[in-house]
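After the structure tokens below, expect a handful of questions from me.
With one protein chain withheld, the remaining protein chains of the complex are depicted in position.
Order of writing sets the chain letters: A, B and C. Residues in each chain are counted from 1.
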Amino acid sequence: MTPDLDLVPFVPELVLVAAAIVGLLYEALARGPRYPVHLAVALAGIVVASGATLALWRYGGDPTVLAGAIATDRLAVLARLTVLGAAFCGLLLGTHAIERDPAAARGEFFPLLLFATTGMTLIVAAADLIVVFLALEVLSLSLYVLTGLPGRRAASEASLKYFLLGAFSSAFFLYGVAMVYGATGTTRIPEIANALVGRTGEQGLALLAAALLLIGLGFKVSAAPFHMWTPDVYQGAPTSVTAFMSAATKVAAFAALIRVFDVGLQALRWDWTPLVAALAAVSVVLGSVLAIAQADVKRMLAYSSVAHAGFILTGLTASNADGIGASLFYLIAYSAMTIGSFAVVGVTTTRGEDRTDLDAYRGLYRRDPHLAAAMALFLVSLAGVPPTAGFIAKVGVFGAAIGAGYVWLALLGVLASVAAAYVYLRVIVLMFMVEPEEALVSDPAPLPRIAIAIGAAIVLVLGLFPGLVTDLVRSAAVLRW
Amino acid sequence: MRTPIAWFVMLSGILFALGSLGVLIRRNALLIFMSVELQLNAVNLALVAFARMHNALDGQVLAFFSMVVAAAEVVVGLAIIVAVYRRRQTVDVDDARELRW
Amino acid sequence: MSADQLVFWIFAPIAVAGAIGMLLSRNAVHAALFLVVNLFCIAVMYLLLEAPFLFAVQIIVYAGAIMVLFLFVIMLLGVDRGDDLREPLIGQRPLAVILAAAFVVEIAVAVRAGIGFATMAPEGFDAVNRDGNARALARVLFREYFLPFEVTSLLLIVAAVAAMVLAHRRARAVTQAELERLGLLEPPREEAPSP
Partner (left out) sequence: MLSEYLPIAILAALALLFAVGSLVASGLLRPHRPTPVKLSAYECGNDPVRLPRGERFSIRFYVVAMLFIIFDIETIFLFPWAVAARELALFGLIEIAVFIALVFVAYVYVWKKGGLDWAGGSLTPIEAEAASEAPGPREEVGIRAG
């Protein structure tokens, strides 16, 4: 009795693991300057994995393969591509950071980033809760290490905080898995759905499971009130890692959330959508309000990330293809904006040292008009002003929430967006209207600018021609199981 | 004759709650981490109890995986704690003896 | 009361007492030892639940490896400083206790609804454990869960990298440079390093 071994839907992960292992062995065995080779191996891995993922768009086999562990639907394809894009930009930014500060550089950055990416692509495709859990651990452990990699005090402490709260949340997630297993006798997400659909009467264990799983994933997507780690970790981690994880972790965790709740616990949606709505409301309000009080750009973007987690959750209150599609669109748009803005933060420096206080942005336009324009674009998009991707994304999630009857949530979202716009406008005013005080220089290195250009292009294209991706998103939102 | 499954699940729930309590009230990173280990063990107990209830071994396999994850987590977590401690110990002599967050 | 129930009622209170002891002890070593007591009691529960392989794994992995590593790190960091038990935020403690109690009540409600307090485990686990628990477990593990099994190897690799990167060599090299910059250390002497 050999299990079915259709490895095709698993090729992206195989490629990423292979690239990570080559990188690790290279780091162990090679001597001399290594970063070009590391970068080439990692980029090759990501590009090949993206190609393999694209080929899966037309995959016509079973909905799940490899003993029910891997889903083959288009949600997995689209979310994987987003994660891989974020990893691509993260690699460029990380290489730049290494070039700038070779003394603090570690070659392990590349394999670790690939392992984190593997965990993320695996989690979005996982159709078995235990695979979700293991993938969550692979990505989390890699990110804890990446956060602490520079060995500076702030990074180490951020890593510790991230680790402790991450482990805490993993325990909740795992308890949720255990309760699902207790209620249904399986951890395979489609089988859970079947077991729950036919059932009448008491769902005590399954409801408890839903709450626990939501807590566990809520930590990972940094939804309030489970966001305590976000500002400290985003601030303490190296900016390249922050850029990568702010986008990719959110995509991965939200894709897992969509699969677990909209497939596995679909039968209980009347019970869990109010919980999601409550999380969304708290996140939107807390994130927007606390972002106003920040004087550090990375912290400000961290709180903005909390608010955006709330907006994405708003879309998920509509537990249907509309809601999932809107959330997916939001995830893609948000990834581009957040990576772009953190990339700008990464090159706004003084004498090679990161400057993350708002003062560093005074008069950025005079010093570096392109950089200032790009940052302004990202901030406008984060604020949700047309004609950017952020605006289309917000319209989508609010529409989905209204369609599901959560009008109050959509209204709250609009109000919070207006309040949060002040945060982003403040930075734009600093960049364009104020004269620079010190002789600040922005880093002219090409690699981060490529990442910034990619982000800006996506934000603009999605904002001006959303029709290009709406069909893709809509077909990815139809879950096959 | 035998023991009701619910007893084991309740024991697991109590231990999990005590573990969460430990995370919330302790301030030493090592003790917080030990509380997380307690939580994971409570989860394992529930998994094994449910396996017995369903007359299947899947739950035991899941508990097995969870132990492996716990081991990997311990290695990473303690490495981070050691790294933080060494930094504070040697660079910042003033609060060298604190390990809080 | 059957033998099984007797064993349960001996070890369950010890497990809870061990957990509470861990929560309340000031000294990290004591806390670790309380945790070991708790882990051992849970291992006994695995026996009651007919999972002897996990009993062995629990003893080997947790008591034998994980807790030893914990004690190692406690020794590395020093045992002489107890944890500060003062409240970091006023009112946080009672709130945490209330939350934990609410959680237990919630579990009780869910278990009552989902399982029922009197429901016994079904007969026939011997058939499930055919040819011994380890072998039966292997059949499930290596056939139905082969993908998660391979994924765990990634966890082990990441753990190895973590230990080498964070705890091994470099931390000291950087510290040296930083110490010099801060003027906390005299410049390196010319003498040969000690053997």
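Simple rule for what comes next: a residue touches a chain if its C-beta (ideal position, glycine included) is under 8 Å from a C-beta of that chain, and two chains touch if they have at least 3 such contacts.
Since the structure is predicted, the reported quantities are computational estimates derived from the model, not experimental observations.
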item: Chains in view that touch the one left out, judged over the entire complex; value: A, B, C
item: Touch with the omitted chain, as defined above, among C:24, C:37, C:69 or C:108; value: C:69
item: Chain not shown: contacting residue from C:22, C:128 or C:157; value: C:157
item: Interface with the unshown chain - residue positions in subunit C; value: 3-4, 7, 47-48, 50, 53, 57, 60-61, 64-66, 68-69, 72-73, 75-76, 78, 80, 131-132, 134-135, 137-139, 141-143, 146, 149-150, 152-154, 156-157, 159-161, 163-164, 167-169, 172-173, 175-177, 185-186, 188-189, 191, 193-195
item: Footprint left on subunit B by the chain that the document does not show; value: 68, 71-72, 74-75, 78-79, 82, 86, 89-90
item: Contact footprint on subunit A, counting only the chain that is left out; value: 2-3, 21, 24-25, 27-29
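As a convention for this text, only the chains that are shown with their structure count from here on.
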item: Chain-level touch network, classified as line, ring, star, complete or other; value: complete
item: Pair of chains ranked first by number of touching C-beta pairs; value: B-C
item: Rounded Å distance between subunit A and subunit B, as computed from the means of their C-alpha atoms; value: 26
item: Touching two or more other chains - residues of subunit C; value: 107, 111-112, 115, 144-145, 148, 152, 155, 158-159, 162, 165-166, 171
item: Contacts with 2+ other chains: residues of subunit A; value: 130, 134, 137, 141, 144-145, 148, 151, 159, 179, 182
item: Sites on subunit A touched by subunit C in the complex; value: 1, 3, 10, 17, 21, 24, 66-70, 103-104, 106, 108, 111-112, 115, 118-119, 122, 128, 130-131, 134-135, 137-138, 141-142, 144-145, 148-149, 151, 159, 179, 182-183, 202-208
item: Residues of subunit B touching subunit A in the complex; value: 9, 16, 19-20, 23, 29, 32-33, 36, 39-40, 42-43, 46-47, 49-50, 53-54, 56, 58-59, 62, 65-66, 69, 72-73, 76-77, 80-81, 83-84, 87-88, 91-92, 101
item: Sites on subunit C touched by subunit A in the complex; value: 106-107, 109-115, 143-148, 151-152, 154-155, 157-159, 161-162, 164-166, 170-171, 174, 177
